[in-house]
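Apart from one protein chain that is not included, each protein chain of the complex appears where it belongs.
First chain written, first letter: the chains are A and B, and each begins at residue 1.
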Amino acid sequence: MTVNDPALLTQKLSKVFRRRTVLEGLDLEVPRGCVYALLGPNGAGKTTTIKLILNLLRPTSGTIRVLGLDGVAQSQSVRRRVGYQAETQRFYKRASVGELMRFCRSLHSRWNQERADRYCGMFELPANARVGELSKGKLTLLALVLAVGHEPDLLILDEPATGLDPLRRRQVLNLMVEEMAGEGRTIFISSHQLQDVERIADRVGFLVGGRLVLSSSLDQLLAREKKVRVIFPGPPPEDLPEWPGVRRVEREESGLLLNLSGHLDEVLGRLAGSGAAAFEVLDQTLEDIFVEYAGGSVDLREEGR
Amino acid sequence: MINMPLLRWEIYRFRWWYAGLLIFAVFVLTMLLVNLTPDAPVMFSFATQAQSHPFLSFGMFIAVFWGMGLFSRQFREGNVEFLLARPVSRLELFSTLALVWGGPLVLLMFLPFLCALILSPWFTLPLHQLAAANFIAAVWVAAVYLLGVFLGLFMGRINTYLQAFLIAFMVAVFINASQATGYGWMDLNFQIQHHPWASTAAGLVLASLSYYLGISRFRGMDV
Partner (left out) sequence: MWFRVEPGRGVPIYVQLMEQIRRAVASGVLPPDEQLPSVRDLALQLSINPNTIVRAYQELEREGVIYTLRGRGTFVAKPASTLSDRDRLGRLDEAVEKLFLEAYHLRCTPGEVLAAVKKRVLGQDREKTDDGEEIN
């Protein structure tokens, strides 16, 4: 295991439940020291991927390497250096926060109690509160504190914003910023809060129907995915949908809407050369890109066609 | 093989349960001692002559269902997922939880010996034989408990069917055992008395097999 190993590397990872294929041929690479956000519609396989990383689920085929270690054979060593916050929290309802934290501390050789205490204070988690009496949001926060207490090299957060109000969401983001201050620390998030993802992620991946349809740096993604509104006084070029970069062409009342993935300058040049009267480049938000790649129709009028 | 922090945590969590069990044991002990007169030959005899374990069948019956309940409860409460996200190996988790839950039950099998130990200043008692007999009984309870733990790893409907089948089977054993005053290969007490080494070996084999099956299944399971 060297410092150059990616934080996470899966090769042709697949998972089949009974007869349902949840993940197929997943090739995911997360470099060290970055914040990687795995996005995708509900049921796309994000939680399954995370559970496979932690060896809670056994892969049907393919390999997983976490921090240079074999995710299956060396799972216990992996989990020494990984912190995990699950999507839903169910545990030890009769214990108190303090007791639970002492227990977690005893399971690890490395633990930063001072930092854990600071986070507990920030999130208002008193040591004598019963776990079973905490609200859903507080449970999420507790799980987060327990995940970062042992200063993991890889932090895996499954929907960290679940049940949190905007203040807490900001605090969680700041916690991630602080965690990133550590050398080579990597954060892997699965989230639907795209605004938070835009703030904090270096790289994003789109998991749709068990396949990784996209994986790139966030900045490159935002630079690449554009829509262009164009008006042709006459008929548009026949081969427009086949131009490199054009993913989709939509018809609007006054013109066409092109979905582009890269090749922006080329397309604009060709449009100008093909007699387009005017065009406008529209930046795509992460949410727009998500909707585009997640498939499915947003327009209710199209249902039932 | 055993995770010490986990062991301490589980014992701490169930401290009242253990206390209750201790009180129960003391109660049983007292009952046995109080009934200790030549007029109550059964009670006296078990303590003095290592004839048969007073609650072996009962203990085994309880042990199976107790074992089956272990992991269904742990999964339902979400403890397994919580612990397996931490650096606890599946082997450690399985072994530690099984020990915490089954240990006291197995130890209860030594109550007759303990009883005799208390009586030993006043009577001459075959302590060694008693210890051996209790030990074999404990092995069998442990074996059946581990079998229950293994069977309990099959969740859902299968679990229900297994439980139903086991109830029927155990009842049959009970009836058979109580009817067999002489010979009956189901009568474990009889076997322990007459074939102690074979009984021990069989018990250890069943225990090891059950443990191995349980661990294998637990290792390969999706959580």
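FYI, a contact is a pair of C-beta atoms (placed from the backbone, for glycine too) under 8 Å apart; a residue touches a chain by one contact, two chains touch by 3 or more.
Keep in mind the model is a prediction, meaning the values are calculated, not measured.
Visitor: Any idea which chains on screen the missing one touches?
Guide: Contacts of the unshown chain, counting the full complex: A.
Visitor: Could you tell me which of A:Leu173, A:Val213 or A:Leu264 touches the chain that is not displayed?
Guide: Of the candidates A:Leu173, A:Val213 or A:Leu264, A:Leu173 is in touch with the missing chain.
Visitor: Tell me which of A:Ala129, A:Ala223 or A:Val291 is the one touching the absent chain.
Guide: A:Ala223
Visitor: With the missing chain put back, one of A:Val97, A:Ala116, A:Ala161 or A:Leu194 would touch it. Which one?
Guide: Selected residue, touching the omitted chain: A:Leu194.
Visitor: In the whole complex, not just what's shown, which of A:Val35, A:Leu69, A:Cys120 or A:Ala276 touches the removed chain?
Guide: Among A:Val35, A:Leu69, A:Cys120 or A:Ala276, only A:Val35 touches the chain that is not shown.
Visitor: At which residues does chain A meet the chain that is not included here?
Guide: Touch with the absent chain occurs at residues 34-35, 170, 173-174, 177-178, 180-181, 194-202, 218-219, 222-223, 278, 280, 282-288.
Note that only the chains that are shown with their structure count from here on.
Visitor: Rounded to a whole Å, what is the gap between the Cα centroids of chain A and chain B?
Guide: Going by mean C-alpha positions, chain A sits 48 Å from chain B.
Visitor: Tell me, which parts of chain B touch chain A in their complex?
Guide: The touching residues are 3, 5-6, 8-9, 12-13, 77-79, 81-82, 84-89, 220-223.
Visitor: Along chain A, where are the residues that touch chain B in the complex?
Guide: 17, 51, 54-58, 75-77, 79-80, 84, 86, 89-95, 99, 103-104, 106-108
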